[in-house]
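Below are the structure tokens for one structure; questions will follow.
The other protein chains are all here in position, but one chain of the complex has been omitted.
Coming up: subunit A.
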Amino acid sequence: MPLVKTLPLDDVILTEDESTAVYRYDSGVVSFADLQIARGERGLKTGAVTISSSFLSPSPSHLSLDIVVVFVIIIMAGSSTSYYFVIIGTKDNPLYEAEFGSFKQGGDGIAKFREEQRHMNQFIAHSSLDCIEDQQWASKEMYLKTVDKFNNTWVSCFLTGGNIKFLLVHDTRSDEPIRQFFTDVYDLYCKTLMNPFYEVNMAIRSQTFDQKIKAAAKKYL
């Protein structure tokens, strides 16, 4: 990753597209709050800040003396929330997936995931399946709320009676609208299932289904 802008204050270094900042901290214990402050002072884009990895590297200025902790901060591009939605079948196979952005707060409904985040979403959704398997026996509810968290992304799940999972990867917490969205999806899924030519675990390729899902997202998310 090319580091082009070296900013003197607090040693915050930004990448070219300002999507990632590296923050060097020389002494003491660094907290998440410190990073938030650093971000505010630098006037970085308003977006979620995530500490994605921390690693040790020798400081060039104190070569033999000290070891500097370097934090990589990922700043989510854009200010509106983006969603990744996927339907998982009974054999952990994906049946349908979609990405959409928020329409709330003047959003345009277009997902603003960065390229590397898009495939991460699939991994996040996939890894949450284990958490669901744990939690599905603890509650009788179909809407399991948020089941997993990865950095600043949450995974919400709705589990149908036939063990079909609706997963939504999102970066803001709001249980009620998501529940309403899932209820609409369940309605659409049941209708799909009523089609005698559709069988459980088949991929859903209907254009009407796609349109109706997007409409539900526009209504609630």
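By our rule, a contact is a pair of C-beta atoms (placed from the backbone, for glycine too) under 8 Å apart; a residue touches a chain by one contact, two chains touch by 3 or more; residues count from 1.
One rule holds for everything that comes next: contacts and distances are computed from a predicted model.
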Practice item. Write down which listed name, "S-adenosyl-L-methionine-dependent methyltransferase", "Trafficking protein particle complex subunit", "Serine/threonine-protein phosphatase" or "uracil phosphoribosyltransferase", is the UniProt protein name of the chain that is not shown. Key: "Trafficking protein particle complex subunit"
Point to revise | Identified contact with the non-displayed chain, of A:Gln122, A:Thr146, A:Thr160 or A:Ser174 | key: A:Thr160
Point to revise | For subunit A, the residues touching the chain missing from this view | key: 136-137, 139-142, 159-164, 186-195, 199-200, 206, 208-209, 212
